[in-house]
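Below is a slice of the complex: some chains, not all, each in place.
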């Protein structure tokens, strides 16, 4: 894949160079798009995007000042805050579409599985990409809402690319996947059982962009500029799905068919505070931490 | 006279690789595994062929190789020096034994968040992981090598009152050399593994990063193609090590017998 | 203060009418009640029980004794490579604790004592370099030594390309080129042919005379011990003590044919042979 | 009498440097406010709560069991393969490039392939991962050990026409054993590393999985306790290894010591 995404024309006089830690997945398309469209350059930012494999590596990177901004899922940010890491959210990242049967993440099972609804997941072995994180929390909530007891589910951690083959081999009964693996799964005959994000909250804020408190205090103008460019990018992405599908090819290795088929998430410049609070409560229910962190310090 | 068997060796090696390729080709085509997860070798190679035409691939390969080489060199120098010093001073050997055992198994992977924190800039954090992991490989081999000096040889050197320097250079070093080279080969592989893993996990630019991107995009054939590149780098490193070995250890029983 | 001849040592001489140590000689090597016990995990083995003898500077002493008596052990204690269990070894009145300067050793395991990663020439040259001898002189010494042992034509071969006897001669050349003050040799001619052996014997005597070095020479060849030595130390079976300290009162100029066919030579070798036979049978004084 | 003194001395050598380093760490980290460098006292406090009986039984022990099985497999395969490769130039030439190829591939990318054959979630794929990683140092060292065998010893075995079994077990294996031990020792610590890496995939419990989860939940002191526990396990395993080596290589130490005159 080419990496000319950063070749924007933001070579103004007083541009500030910032590095953003992102995960090379569908969810961060807006920032690539925003860089391409020059939204960041307009705000005087020269953005370098660095990819990391997961939020766990991005959070320390932001704390240590190696990245000025980062992208991470909401639960990870809550966890970090509860452990006293000084983080501040600067923009929404990605949200659930809120449409049942048409979200960018779901729990899938083999077509002939006897798991028909979320409650059927009780006592089953379910693959997720990270234990004790957003995907388990939301799946648990979906099961709970369907009248099941999520505590009986046995979660197993597998990388997204391995979840589908693991389901096919019968190593696990079901798996929580996001795009493009959802499309890969359903097109190979699997069936979505429940849209865990939508079930939890149709407006669920799944991930957000953040910076360190220290940076936010030292360079409020840069943060403001980033927020505004980021929000612009998010809105732009939401309005131009075709542009999104196109930019995917620049930083992922999705083949052309998949680029067309994947279900895009919802991008919005509005952080849904309620859903963040809900997630924080659910995290307590699931025992991820015993005391809710102070959401106000985290959110802007 | 010496060329013929070496050509034969090379041919045999290629045969071995060809066998592996054949197995990888047959497993999916015979339906023993799902081609969606292990595509036939031909598909991997065509993905590879596409990849090598892209400039970014060569940049990534270069980044990986540079990180690997610098880390390995640092680990070699540090490991050999430390190994010889610790190995030839009884006091130090005893003193450090337990600490070495303690530090050695700590997975470099577990150090990733720390490394990211301390050494902000990214290639440096991969470097630290690479050096940390391969250092132990070299150190331990050198320690074994130093301990392997033939007592009669050591006595000879002692009775002729060799200086410490000469003892190290003329006696300990040649004895330890076979071990050092084994250490080099182990460390080279470990360094490559850590470099790639760091690229994969921390996002240090390089082949590992490319593998990560391919993996999370579900581009299976490309993932394998990149893995093949990593493997080939390993083969090349070993060839180099063997060449050095043939020259540096021509007196050693293992090489002599091969002539 | 240098020790000189002491009563005990002269009393031990039973052959010839003069003592084994000439009056007023300076003592180079003084072995006093040396004992060596090898300790292994679950057993002890007393190799040397009680050895006391003195060697004046510039003497050539041969040591003979049954196989397994403790000759190698003795040499290793003298060279400071092995710690003794009790007693002490003094070299020029200094207790030996590690290998002393100016000493060369030819090991019984000649093959293993050569560095396989160096050529013959490098093997011989390295100790000289360590001694700090200049390049030109070093080269001359190495060439001379290799020629003397008949290996002038293989300097660039590696030890493992040589026959057993040739390896042994490299080890000898190394010791000879080193120009030591004290030379310890442990069966150094065991692997060479009769003619070469005779040549090497004469080489050692020539060197010894020319350089005035002190030589301890372990051998199993009784004729050789008498032909070479000024004195033959006959050791008992393990645990070792001295059975007899034989003075070799042959003229200083020796000749392979003449000396060996002299009556006194035959007498002496007969005497030593008898002692060895007694030693083998377990005789202890 | 002497044994007490010997034990005392050994204990001293064992603990001297670690104690010094621990003290340094303690002092250096005492006032640390950095999230990632908690004071050593905090870490030690977190230790007993983190590694309670439940964690030990359900996380640590299964991991160690997998490590044991994987290591044992690697030992058998590595020694057998190493002897085969070491003895025959042809086999060596045939296998070496392929071996180097697979050796260079990082376990994290190899794991999905292993999982394809050994299953994603069970212990099998983890054991295979551990075994594959431990294999290389053992194999390589065995090959080198076999290639460096004393020629005269091999000739002796040939002249007296030892059966191949005897030749392998009594001559080749014994003669190469010091170097095999070197490889096995090295593999041991690689095994611990892979025990963690293997649990990064398809695991929900285990020592490595726990550490990774602490790390991801930013439970830094707990993560440190995990790292320390790994180190301790390394030391314990090394001690165990030394016991075995001590017996198996008694002759080798004897040979070495013999010439030093102990």
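The letters A, B, C and D name the chains in turn, as written, and every chain counts its residues from 1.
The working rule: a contact is a pair of C-beta atoms (placed from the backbone, for glycine too) under 8 Å apart; a residue touches a chain by one contact, two chains touch by 3 or more.
None of these values were measured; they are calculated from a predicted model.
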item: Copies of each displayed chain within the entire complex, written as a formula; value: A x1, B x1, C x2, D x1
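As a working rule, only the chains that are shown with their structure count from here on.
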item: Centre-of-Cα separation between chain D and chain B, whole angstrom; value: 17
item: Inter-chain centre distance, chain A versus chain C - centres from mean C-alpha coordinates, in Å; value: 84
item: Separation of mean Cα positions, chain D and chain C [Å, integer]; value: 49
item: Multi-chain contact sites of chain B, meaning residues that touch two or more partners; value: 37, 112-113, 117, 152, 155, 200-201, 215, 223, 252
item: Residues of chain A engaged with two or more neighbouring chains; value: 54, 56, 60, 63, 159, 161, 165
item: Residue ranges of chain B in contact with chain D within the complex; value: 5, 8-10, 12-17, 19-20, 33, 37-38, 94-99, 101-114, 117, 133, 136-137, 140-141, 144, 147-148, 151-152, 154-155, 178-179, 182, 185-186, 189, 192-194, 196-197, 200-201, 208, 211, 215, 223, 227, 230-235, 237-239, 242, 252-254, 257-258
item: Chain D-touching residues of chain A, taken from the complex the two chains share; value: 54-56, 59-60, 63, 76, 79-80, 83-85, 125, 127, 130-133, 154-159, 161-162, 165-166, 169, 171-172, 288-289
item: Residues of chain B defined as touching chain A within the complex; value: 34, 36-37, 54, 56, 112-113, 116-118, 120-122, 200-203, 209, 212-220, 222-223
